[in-house]
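One chain of protein is taken out of this complex; the other chains stay put.
Note that the chains are named A and B in the order they appear, and that numbering of residues resets to 1 at the start of each chain.
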Amino acid sequence: MWYQQELSLAPRSRGFHLITEEVTSALRELREVTVGLLHLQLLHTSASLTLNENADPDVRHDLDAFLRERIPGDLPYFRHTLEGPDDMPAHVCASLLGTQLTLAVRDGKLALGTWQGVWLGEHRERGGARRLIATLQGE
Amino acid sequence: MWYQQELSLAPRSRGFHLITEEVTSALRELREVTVGLLHLQLLHTSASLTLNENADPDVRHDLDAFLRERIPGDLPYFRHTLEGPDDMPAHVCASLLGTQLTLAVRDGKLALGTWQGVWLGEHRERGGARRLIATLQGE
Partner (left out) sequence: MWYQQELSLAPRSRGFHLITEEVTSALRELREVTVGLLHLQLLHTSASLTLNENADPDVRHDLDAFLRERIPGDLPYFRHTLEGPDDMPAHVCASLLGTQLTLAVRDGKLALGTWQGVWLGEHRERGGARRLIATLQGE
């Protein structure tokens, strides 16, 4: 069984956001899959998807603070600067964290660990709504 | 053909460890797949999975030393510090390296390059046994 759907994620501020619920509630077909995989791919190059802790929001704050400090926008060798000082760091984050994620599905749900959640990394100041292609397969 | 199994990896010290053999020997069904994919997903947010060199253990040492130096636990803006100075760096490593991996399967084996192996990144001082979901599909 194959199922593919394009989702639009609500606009978010710069930083990391837990989107597990937003993604899974949009994919009703997930409930029909006993064993399978869900592939998520952002259609952007300045945001990211990653699996990390679903509980303490400080973890999301700290990863964002770390990336902002370590990947500033004003590095002297950066040439791609016309779109603002948050743009090139956003491209770096997209490649370091990744823009696609494959997740195990079991008994109609994502087979996540107790503390795992899907994070959207919004790396622009005004990234707007973000589009994502969800591809579900399984039996 | 779909097959899914939860594995428990033996506890390891902080650093990188080659787990190709431990994972593949637990998955007897791999031998039945002529063309396919194996998806591995850790159920944790302070460890990682990555493909890297299977020969010289110095490569594993060096990546760990690099991450320890560049991602210290005492950064002034870290708020998630209650679980110890190795915890927030472990979350950073989990997102930078990733906690899931999809691997090509060919003729009943992982289709790895000559020098490729699957690494577990244990980023906690005492991470304990790590659980992983293996999802195998193919024909």
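The rule is short, and it goes like this: a contact is a pair of C-beta atoms (placed from the backbone, for glycine too) under 8 Å apart; a residue touches a chain by one contact, two chains touch by 3 or more.
In this text the structure is predicted, and so the values were computed from the model without any measurement.
Q: Among the options A:30, A:88, A:104 or A:120, which residue touches the chain absent from this view?
A: Only one of A:30, A:88, A:104 or A:120 touches the chain omitted from view, namely A:88.
Q: Considering the entire assembly, which residues of chain A contact the chain that has been omitted?
A: Where chain A meets the chain not shown: residues 2-4, 39, 41-45, 70-71, 75, 77-80, 88, 91-92, 94-96, 98-100, 102, 131, 133, 135, 137.
Q: Which positions on chain B touch the chain that was left off?
A: Residues touching the hidden chain, for chain B, are 35-37, 50-53, 56, 58-59, 61-63, 65-66, 69-70, 96-98, 101-104, 106, 111-116, 119, 137-139.
Everything that follows uses one rule, which is that only the chains that are shown with their structure count from here on.
Q: Take the average of all CA coordinates in chain A, do the same for chain B, and state the distance between these two points in whole angstrom.
A: That pair's centroid distance is 20 Å.
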